[in-house]
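Complex shown without one protein chain; remaining protein chains in place.
Note that the chains are named A, B and C in the order they appear, and that numbering of residues resets to 1 at the start of each chain.
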Amino acid sequence: MTPIRVTVWNEGRHELTNSRVKTVYPKGIHEAIAEGLREVGYEVRTATLDMPEHGLTEQVLAETDVLTWWGHMAHDDVSDEVVERVHKRVLDGMGLIVLHSGHFSKIFKRSMGTSGNLKWREIGEKERIWTVNAAHSIADGIGDYFEIEHEEMYGEPFGIPEPDSLVFVSWFAGGEVFRSGCCWYRDKGKVFYFRPGHETFPTYYHPQVRRVLANAVRWAAPTNGPQVTIENRAEPLEKI
Amino acid sequence: MTPIRVTVWNEGRHELTNSRVKTVYPKGIHEAIAEGLREVGYEVRTATLDMPEHGLTEQVLAETDVLTWWGHMAHDDVSDEVVERVHKRVLDGMGLIVLHSGHFSKIFKRSMGTSGNLKWREIGEKERIWTVNAAHSIADGIGDYFEIEHEEMYGEPFGIPEPDSLVFVSWFAGGEVFRSGCCWYRDKGKVFYFRPGHETFPTYYHPQVRRVLANAVRWAAPTNGPQVTIENRAEPLEKI
Amino acid sequence: MTPIRVTVWNEGRHELTNSRVKTVYPKGIHEAIAEGLREVGYEVRTATLDMPEHGLTEQVLAETDVLTWWGHMAHDDVSDEVVERVHKRVLDGMGLIVLHSGHFSKIFKRSMGTSGNLKWREIGEKERIWTVNAAHSIADGIGDYFEIEHEEMYGEPFGIPEPDSLVFVSWFAGGEVFRSGCCWYRDKGKVFYFRPGHETFPTYYHPQVRRVLANAVRWAAPTNGPQVTIENRAEPLEKI
Partner (left out) sequence: MTPIRVTVWNEGRHELTNSRVKTVYPKGIHEAIAEGLREVGYEVRTATLDMPEHGLTEQVLAETDVLTWWGHMAHDDVSDEVVERVHKRVLDGMGLIVLHSGHFSKIFKRSMGTSGNLKWREIGEKERIWTVNAAHSIADGIGDYFEIEHEEMYGEPFGIPEPDSLVFVSWFAGGEVFRSGCCWYRDKGKVFYFRPGHETFPTYYHPQVRRVLANAVRWAAPTNGPQVTIENRAEPLEKI
């Protein structure tokens, strides 16, 4: 079986200017995410905002089964042309995994048709992420819940369409809840949003976060089996 | 407009034996619920487990647009025949609102096809109920969230089908979340589950709880407009 | 009760140039739609593409509970600014009902995040519209199905998100099916797509089509009840 081809996209700006982020993610957030996905056998490349065409050329996208997206301070620097290109690929079958502050990215708002609004608070409180659909393949290996000791809080109301499947809901020590793991279908493509991942916390080294991302890639990847036709059947139906 | 006809069903056993419950609900839980629904103009009757046929005769059900269900310690005392009768009426269009510990009632499990399992803890902690679908009519007038100072905790995983609409999610001080307001369609009928309502707390006097129940009755009530047919149209289509 | 305020928007171009359309809709498609909605007591105004700001000023939108949208040949002539304005109002609670060829309108694609693609064939074949969610208020009074003798065919695959509720599915004589009545939530607003309504057929005089539109307006209208707060409750909770 050919391995799933993942492109991990990262804005990559915080890492240049914020020493805390540099310390937590010395090679950039994208490398921490990529490392987790390589561990499970995917074929992973990375791309960042400051590469030509943000590293998302037609060819790169054509060779990508699943794209993960991390952005925060520079959503507006992503060119509309690249956003349209990515969106077109999603509708054509490429999986898209939007992470954390990507809720305000152009590609997420473009794909959802909603505001992406939410509440937030950045004091590094505890997040407990509950599985609410244990039957879903993205929850595989997670159990009832897992915890992240320090994370930024995101709270409802979250300006998203009702998820086609809601897999995780977060509890925050400060009193909020959040729909943290959400699946949607968009034409031939699948979109997953996953909440955790603030740049100043080591979230992308967290084993359960990595497991969720690995599961999500598998779910979001297109299933590209050969087309079945009446001609390629094993035996004639007419015989009966 | 004819008022919506509601039957408020209550097991009515805790009130007989538990002095705390007697103090909080001197006329029974059903009367507190009924009072809130009468306030908004519905035509409300009550029925309890210990009435003949549990107060749910064919005639009562035939005259009921929406049935609310509160049960806890005596789920097994509800006769299978009455459960089937209620279920048949739900499939035929009667709305059903299942409250709190009704998650383990025969009629809820029969209507859902799932276990109804959940976690619980009874220390009277704070519950904060968040609106996650502000567009839904059941959230009308509620705002981002409301609080109940003391309630029993219910936690995920909750053994229900994915809601057709998820309206509320609860946060609990002890670290749990819960899908607290859930809508489903069942043939011609609608089902709403609403979490709060432990018998030892004055939850059914709470203004926002009452508002949710009033909203839910309106949503769950069948829409019984006259059948439109090609014959009763205003003007002939053939003219064009 | 204040009547629901509807703005019926129409591109209004076919009526100027196509004599068949002029014959079927002498006052424009918008007046036929508006007439059906006035019959049930809504407060209806109309707006068209060639009015200043397409008739959709900030004030008009502020006074609109539900906007219906018919467009076809001139989707690109709708200004992006007005589309953003309408979208913002939808997210803030205004209902949106997109009709027929509006599947390719900017506002629909903007609200869905999908392509809006579909198959079509214009030979005026028979359409039979089946109710698949009889419990939904938009199906009220419709029964199992109704027929439109002559309509343009739209066929799957239809490039939309999975509907939050799927109410109608069309059968076409030529062999296609189509998800004809689809509901979605978008932040605080609701969106309904309804398939029938080709400009050369008298579809908007059809009694069941009018009934669906009347039902859909009621469903999509915001529920603007007064905010309930702990302060405006009838009696103190503390007493218990």
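Quick note on the criterion: contacts are C-beta pairs under 8 Å (C-beta built on N, C-alpha and C of every residue); 3 or more make two chains touch, one makes a residue touch a chain.
Since this is a predicted model, take the numbers as computed values, not measurements.
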item: Neighbouring displayed chains - absent chain, whole complex; value: A, B, C
item: Omitted-chain contact residue, chosen from A:Val24, A:Val60, A:Ile97 or A:Leu118; value: A:Val24
item: Candidate in contact with the missing chain, chosen from C:Arg89, C:Lys109 or C:Arg179; value: C:Arg179
item: Which residue of A:Trp9, A:Trp69, A:Trp130 or A:Phe146 touches the chain not shown here; value: A:Phe146
item: Hidden partner interface residues of chain A, rising order; value: 23-24, 39, 93, 133-137, 140-143, 146-147, 149, 164-165, 185-190, 202, 205-208, 211, 215, 222-230, 232-235, 237, 240
item: Where the unshown chain meets chain B, residue by residue; value: 91, 110-115, 117, 157, 159, 161-162, 164, 184-187
item: Residues belonging to chain C that touch the chain removed from view; value: 128, 130-134, 144-145, 155-158, 162, 165-166, 169-172, 175-177, 179
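The rule is short, and it goes like this: only the chains that are shown with their structure count from here on.
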item: Most contacted chain pair (by C-beta pair count); value: B-C
item: Chain whose mean Cα position lies farthest from chain B; value: A
item: Distance between the centres, which are taken as Cα means, of chain B and chain A, whole angstrom; value: 36
item: Per-residue multi-chain contacts in chain C, two or more chains; value: 164, 185-187
